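Every protein chain except one is present and positioned as in the full complex.
Now for subunit A:
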Amino acid sequence: MNAPRHLLRIQCIGCVACFLGKPVKRLVLPARAHLQTPGSQHNYGQLLRPFHHSAVCSTSRPSQTQLENTADDETLNKGKSLVTHDDLFERAARDSKTKADFNRVVDVFSKKDIRRRGHVEFIYAALKKMPEFGVEQDITVYNKLLDVFPKEVFVPRNFIQRMFNHYPRQQECGVQLLEQMENYGLMPNVETKVLLAQIFGEKSHPMRKYQRIMYWFPKFKHANPFPVPHVLPSDPVELARFSLTRIADDLDAKITIYQYPSTDITETGEEVMRPHIVGIQSPDQRSLLAKHNPRKPVFVEGPFPLWLRKTCVHYYLLRADPIPPEEKVEEEFDPEMIGPEQSLFYPQRVELDLERDMGDDFSFIVDDVEEGPVYAMCMAGQGDQATLSQWISGLQETCPILGQIPTVFRLDSGPRELQTSSGAQQTPEQEVETEQIIEEEPLLSQRVKQ
């Protein structure tokens, strides 16, 4: 891998040498570059920022001199250590790591040397440090980093340069930067494009990379039919509501808030935390539950994980075993009502001794595996039996039959991160009888209880 790269570099040097030998071209070149820039600015009218001069126009900050000093130190020490640019970031962010700090480091580097010596190493180091500063999702920061590259130097000037890999290390670095953006799901913007065109030229590898990203990213942007927002609701009730509607893909399903989270002081002065209980049930589930054979038990199972980007929430199911085939009751229809030539409006079935026969059947063979019905789902602040039995008693309001059905709790040890409050589990039994269930009501009314 290294050998060809060296070879290429030697070739490049050769090319540059060629140029140096011909002063006429050097004169022509800036003019052409100049012609190019207004053109691109014309295309993207909203771009007013002069990229060429960005290194010069930076705001002065109090700590800048100090940083510059370190940068100077660093240049002095160059050659001794390979991690010097990392160091620069480390030193800049001893007490805080923010976007502003990161930007300052980049500014300092850009101002320090007009030739931007060591910019490739600096960019690699910066890319590595981005997550630490929390700027890995910020397009402006990437553009700022790209801006570190000197402009027009790496743009191929003739067909031979264009044919071979011109300034491969720089191009590779540019590609790497774009790749990191890609990995974080960040789409480059027009500014990125203009920068790339200025730095590497219209047909360079980073430009190609940019074009590929711009081809695929928009196509995949809405590939997920069930998108999760970047910022999840912080309120646990809202989060539960969101998660439950996400699981239950039925627009008729209704969310019921059985209990809002609250803290109460009992007579003995103990603090009792009451967890939230949010449930969802669709009308179909309700009617299925109403038809459940009361001799068969229903199970409360859980917790099951649901991942929403980086958050994991847990939910519980109320389900039953599949109905054995011998117990299934075929719903009888009055043949008079739906039969052929008898129905009031049109026959619901025809009496023919002919089966469907479409000739060649290209459909897939699907083997249906029968599962037990799921009657309801819920999310709760706590996964203990007492909390969940509150949910079940809440469900009984709409499905009275649930009172006659034996309910079996099959709970795994609850989710660790949700069981941090240890005191809460001590007295829920006392609370069960006096609990009120409030459906879809504002938090205030919860206070009126007892």
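Simple rule for what comes next: contacts are C-beta pairs under 8 Å (C-beta built on N, C-alpha and C of every residue); 3 or more make two chains touch, one makes a residue touch a chain; residues count from 1.
The rule is simple: contacts and distances are computed from a predicted model.
The complex appears with one chain absent; UniProt names that chain "Complex I assembly factor ACAD9, mitochondrial" among the candidates "Complex I assembly factor ACAD9, mitochondrial", "Polynucleotide 5'-hydroxyl-kinase NOL9", "RNA-binding protein 8A" or "AP-2 complex subunit alpha". For the options A:Ala100, A:Val153 or A:Met187, the residue in contact with the chain missing from this view is A:Met187. Considering the whole complex, the residue from A:Met163, A:Ile265 or A:Val350 that touches the absent chain is A:Val350. When the whole complex is considered, the residue among A:Gly185, A:Pro218 or A:Pro233 that touches the unshown chain is A:Pro218. Within the entire complex, the positions of subunit A that touch the omitted partner chain are 187, 189, 214, 217-218, 221-222, 251, 333-334, 336-338, 340-360.
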